[in-house]
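What follows is a short report on a single structure.
For this view, one protein chain was removed and the others were kept in their places.
On to subunit A.
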Amino acid sequence: MAVTGGVLLLYVVAHMAGNLKVFAGADSIDGYGRFLREFLAPVLGHSGFLWVVRAVLLLAVVLHMTAAIQLARRARKARPTGYAHRARVPGGYAARTMRWGGVIIALFVVYHVLDLTAGVLNPHGVEGAIHDNVVADFRHWYVVLAYTVAVVALGFHLRHGVWSALRSLGMGSARRAAAVQAAALGVAVLITAGFLSVPYAVLFGFVR
């Protein structure tokens, strides 16, 4: 859970940083897309690098979901009879929504790939014209809304996920617990803000 989550987090950080190239203009983000497709092309072929990344991500997602399902099934087996009077889990909103939040994120990724990778669900949908596709998307308030829901869900997922993963790996005992808490919150806020900056910049006309 922690290791696959860490792999996915590394990707999410790189993805978020890459997105910010939208603010440097159409040439910058489209050029970045070409660079990713041609990266290590002599060795891996055209788009080869992207396919390697996609394969790693798919494997990480499958293992991450497998671990989550195993944990959920163990939890159900460990308490066959529930409480008549159920109290709230005091771990906070982020901890309570890990499982269904994860499902929301998974469904969003399917939509997101069809939208901005395959271009099928994109109103512009021209391969390689990343800037124009993004702008065409986020002119619509409902697309921005869908992305907002998913990114906020991702933020909550990371808030508990980063904290939990670091502790699963044995970090954050006693003295460093506060640092681990702060790191988890910081990562969650940065990723959420970074991802949301693009759709809202388009919606309010800063990027056109």
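Quick note on the criterion: a residue touches a chain if its C-beta (ideal position, glycine included) is under 8 Å from a C-beta of that chain, and two chains touch if they have at least 3 such contacts; residues count from 1.
Note that in this section contacts and distances are computed from a predicted model.
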Absent chain [UniProt protein name; select from "ABC-2 type transport system ATP-binding protein", "Amino acid ABC transporter permease", "Succinate dehydrogenase / fumarate reductase iron-sulfur subunit" or "Diguanylate cyclase"]: "Succinate dehydrogenase / fumarate reductase iron-sulfur subunit"
Hidden partner chain, touching residue among A:12, A:104 or A:177: A:177
Footprint left on subunit A by the chain that the document does not show: 70-71, 74-75, 77-87, 89-92, 95-96, 98, 160, 163-164, 167-174, 177
